[in-house]
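The structure under discussion appears below in the form of structure tokens.
Removed from the display is one protein chain of the complex; every other protein chain stays in position.
Going in written order, the chains are labelled A, B and C, and every chain counts its residues from 1.
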Amino acid sequence: MINLAPHNKLGLFIASPLIAGSGAAGYGDAWPPGLTPEDFGLLITSPISASPHKGRPQPRLAEIPAGFLLETGGHNPGFRRVLASHVKTWRRLETPVVVSLAGGEPGDRAWMAAHLEDIEDVIAGIELPIPETVNLSEASAIIATVRRVTPLPILARLPLTRAAYLARTCVVAGADALIVGAPPPAAWRTGGDWVEAPISGPVAFPFTLRALRQLQEMNLDAPIVAAGGVQSLDDALLCLDLGASAVQIRSLVWRDPAAAHRLAMNIRHFLPEKDSD
Amino acid sequence: MINLAPHNKLGLFIASPLIAGSGAAGYGDAWPPGLTPEDFGLLITSPISASPHKGRPQPRLAEIPAGFLLETGGHNPGFRRVLASHVKTWRRLETPVVVSLAGGEPGDRAWMAAHLEDIEDVIAGIELPIPETVNLSEASAIIATVRRVTPLPILARLPLTRAAYLARTCVVAGADALIVGAPPPAAWRTGGDWVEAPISGPVAFPFTLRALRQLQEMNLDAPIVAAGGVQSLDDALLCLDLGASAVQIRSLVWRDPAAAHRLAMNIRHFLPEKDSD
Amino acid sequence: MIQTGAEIEARETSGAVQILHLRAPELATRLSPGQAVLIQTGWGYDPYLRRTFYPIAIQEAGFSIRLPLDGDRGRAWLRLARLGARLDCLGPVGRGFALPPHARRILCLGQGDAAWTLLPLVRQAASQGYAVTLATETATRRQSIPAAMLPISVEYHIATTDGSAGRKGDLRALLPELLPWADAVIAAADMAFYRQLGRAIEEMRVLLPKGYAQALYQMDFLCGAGACQACAVDIAGGRRRVCLRGPVFDLVDILR
Partner (left out) sequence: MIQTGAEIEARETSGAVQILHLRAPELATRLSPGQAVLIQTGWGYDPYLRRTFYPIAIQEAGFSIRLPLDGDRGRAWLRLARLGARLDCLGPVGRGFALPPHARRILCLGQGDAAWTLLPLVRQAASQGYAVTLATETATRRQSIPAAMLPISVEYHIATTDGSAGRKGDLRALLPELLPWADAVIAAADMAFYRQLGRAIEEMRVLLPKGYAQALYQMDFLCGAGACQACAVDIAGGRRRVCLRGPVFDLVDILR
């Protein structure tokens, strides 16, 4: 087992270093063919906001060279309805579930985190996406306000191009692990409309590698999850080699579930020893 | 003619909106087959530093999905030798030349800019690359120190992912035009070694589009040069459509000079009217 | 939905249009008319997204897709792929057309290239003994479905924008003549036509009941599995994922 929250009393133990990234399988209810929760060590839900969001109208998807942009606009049924619909499923799963909490009004994330207390036995942790343009004190505040209200492990997802800049602040503020992270946003025109979103797909991987290398030199005392553009066992092993304790996929789950399943089968042989216990 | 420095007494007049970006043709001495200075409205030199730099050893090049990373490590013969070798060529060219001044010790750029005075008749302007991680006051200082010592038009090249954040500060500090800009840095392993550099090629274009859209909304009173991943007439026209006065290419010059030449021929028909005089 | 290989068995070329016949027994047995198949194109990572196809024929051991000439590099790759090559397919995506059990006379209405997606349904209905009328609208004769591709029992009406075949004009003009006959309608067209169709049905039958008309909401999918949210549109009284609820909807749901 890998512990993604070694300094947290609860810990966050995962049996495989492969994580289904935010939205890869919706709220754990949308599995592409041939994939099951057992393929993953951890499942992160789509981001949830305090109130429901319709997200943005079409178009939401644009293809770019070697990847795509997906702008859902934060489409989600809202905190209460997600819990009402899915807690039963999460309880049944063998794979631990981390709930991703999107921003919104100040206090929203803390409010949601506090309400997760009732289902602390079902939830393995909380993911906090750190927005692209925050400064250090804003990043710190996002984590600290949630840290204050919950003992659950916190995984902070950092923007890749600024991960090195933000990492230590996030750990100090109480993040148990860092997801590295969110690819940089870009834009593309499709039909007459524009889609603007973080880049997804293989195109994101070079940014992931750079951020991992930067963090490796910082010797942070927190496990790192590599995310962004991972497509193959080679990609995943390179991330583990660069100090990541686990690897997150999403685009691959959507585009090629069979390849994701193969990756899930093969990566089990490469559990990083330093983090197992 | 397009004036890229409308508020500068000297002005910076270009006959075509296509610019040979920094290093596309070295110091104006390395033209891929089929391309000549006449294909471009402006030629920007490779970045020059006050003292010579050997740059980095091999490997310098890595291929990434839909693009590449090129890390020369600032390889250049230094300010004095570049001028000694190339001023004669620049004087003969019909195409105006902008000199790119790399950073280094504090004061280096100002020293170089001041020494360009002697050849003010040969040089049409100065490009100042703004590093990826500067804050507003650092960006401001880079431009202001050069502005103080030279009347030459200044083109500030902004990091694409932070262009909107830095743009107004740079204009206020004295930039005559903004090059938008430098693609975000990434890393790739080749052989056993790492190459770390801004992404180049088609993979950069979605970042250019996003930055242009952000700047369009800011109504800055400074011409904008689109740069990063432009591969075709369609790409170039989209940039002009988003408010750019000119478009810069480099990867395309290297990879497909014939396509660059076709673009040069075709884009002349699409001079943006608002900037011509 | 499964992920499976499909072998290119044959290629038909008619002008600039290609039709590929693919062998994929496992997928074919699951596939209904109106459902989509997502096919991976290219080697490597560009283009990254699968291309969405609505098969124009479904047989026991395979299905066929149509490739009009366009600028897309994914479809260009398919046009050049060799016979015998294996394509990676995800499918079937979503819910297809359902032949209404109590109807006997089915009117199929197809517009432009979307008309071709009706072909499997037309053949299925004809073979099951329904009385089928197909009416299509295309820009010119070239785009329209050759009559020879239809079962002999099908009544076929053509409208072309340029008048090069059938009636000159659009599908709407055929409705007054055909609607009264039909006790079920199946359509593949754009939203503007669906609105016209809704109005025409209401005029003729006073109200548009659920179960009377089915319509294909044609779009491109990313995951096809309900995970990515790329396909959410305002339909059936909310913002719904077309890959789960569609791509075939009751016309009532499309219009409200």
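The rule is short, and it goes like this: contacts are C-beta pairs under 8 Å (C-beta built on N, C-alpha and C of every residue); 3 or more make two chains touch, one makes a residue touch a chain.
Quick caveat, the model's predicted, so the values are computed rather than measured.
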item	value
Shown chains that the omitted chain touches within the full complex	A, B, C
Absent-chain contact - pick from C:Tyr45, C:Phe97 or C:Tyr156	C:Tyr45
Selected residue (touches chain absent from view) among B:Gly23, B:Pro37 or B:Pro184	B:Gly23
Absent-chain interface as seen on chain C, which is shown	42-47, 73, 76-77
Contacts of chain B with the absent chain, listed as residue ranges	23-26, 29-34, 46, 54-55, 57-58, 60-61, 63, 65-68, 70, 72, 75, 201-203, 231, 251, 253-258
Footprint left on chain A by the chain that the document does not show	65-66
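Please note the rule applied: only the chains that are shown with their structure count from here on.
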item	value
Each chain counted as touching chain A and chain C at once	B
Furthest chain, CA centroid comparison against chain C	B
Interchain centroid distance [CA atoms averaged], chain A/chain B, Å	36
Set of chain A residues in contact with two or more other chains	65-67, 201-203
Set of chain C residues in contact with two or more other chains	45-46
